[in-house]
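For reference, the structure is listed below as structure tokens.
Every protein chain of the complex appears in place save one, which is left out.
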Amino acid sequence: SKKHELISHLKTGKNFLRNQEPEKAFLEFKTALELAKNLKDPIEEKKAARGLGASLQRQGKYREAIKYHSMVLDISEREKEDSGNTEAFGAIADCYAEIGDLERAAKFYDTYIARLDED
Amino acid sequence: SKKHELISHLKTGKNFLRNQEPEKAFLEFKTALELAKNLKDPIEEKKAARGLGASLQRQGKYREAIKYHSMVLDISEREKEDSGNTEAFGAIADCYAEIGDLERAAKFYDTYIARLDED
Amino acid sequence: LATVPTIKKLRAYAERIRAAELEKCLSKMGDDIPKKTRRAVDDLSRGIVNKLLHGPLQHLRCDGSDSRTLNDTLENMHALNRMFNLEA
Partner (left out) sequence: LATVPTIKKLRAYAERIRAAELEKCLSKMGDDIPKKTRRAVDDLSRGIVNKLLHGPLQHLRCDGSDSRTLNDTLENMHALNRMFNLEA
């Protein structure tokens, strides 16, 4: 099924990330993102977006990574379901810190830290 | 089976501990300890000893608690298998700290801390 | 703003520990881990890390939302750098 295919791309993407092959991981997550959108599956859509963000971060492409991590926040907003947001705020802050935008990094870390105590 | 009975007493003991009934927990762990000894099952024997130590700690009986936490170390020594030792060193130190024997507490904490990094 | 690098490094440090322990856990659980279990275990690992980091990280926040002075915050930062070896 399409759902099966989606899960499989997410899994392969994760393995590529673990094995330090972020370019290959990016392609897997990209396919997964399209499948998740078609299937209207917001939870898997967020996982794909997070994976894309992480793949770009590993390649040093921080500005592009921010786009995908922000996509997690947008999906949460759209679906009124905020799983994955804490991680996204933290990851966006990490990216801003890497490119030297400490102001924005601090802002996102503050939101991240305020959420650490929640479930 | 006897093994089943043993597992069941350990479980009930844990539930009593969780529900703040350490006296009842103590009795369950006591039975479990006897069963584990008869069955020559050192892993469950350690769990029972740890449970007895915890039950006594909750009742403020720190000196007796030390006896049972030390039993975990003895079983490990005997079986040449040291699972549960890190926790036991920490718990013994906690007990010494409670009764104001800071020297011994510090000694056991040192061993505990040195082991935190291991698996 | 001075605390940003420490926050980033402490996060990365904790994430390495989380990922390694999670990996070990999953490999012990064998194949065919039910999805529900997989997710519960992932939440567990994140929950523990997040709640343990909450205290220290709150003391590095830079939004001036409370009466702590910049000086206190910097002292907290140095202590964390030292204790988690974050300057290496």
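For clarity, chains are labelled A, B and C in written order, and residue numbers in each chain start from 1.
Everything below uses one rule, namely that a residue touches a chain if its C-beta (ideal position, glycine included) is under 8 Å from a C-beta of that chain, and two chains touch if they have at least 3 such contacts.
These numbers were taken from a predicted model, which means no experiment stands behind them.
Partners of the chain left out, restricted to shown chains and counted across the full complex, are B, C. Within the complete assembly, B:105 is the residue of B:52, B:88 or B:105 that touches the hidden chain. Interface residues of chain B facing the missing partner chain: 86-87, 90, 93-94, 97, 102-103, 105-107, 109-110, 113, 116-117, 119. The omitted chain makes contact with chain C at the following residues, 14, 17-18, 21-22, 24-26, 28-30, 36-37, 39-41, 43-45, 47-49, 51-52, 55-56, 58-59, 72, 75-76, 79-80, 82-85.
FYI, only the chains that are shown with their structure count from here on.
Put simply, the C-alpha centre of chain A and that of chain B have 43 angstrom between them. With centres taken as mean Cα positions, chain C sits 18 Å from chain A. Residue numbers of chain C whose C-beta contacts span two or more other chains: none are found.
Annotation for chain A: no residues touch two or more other chains.
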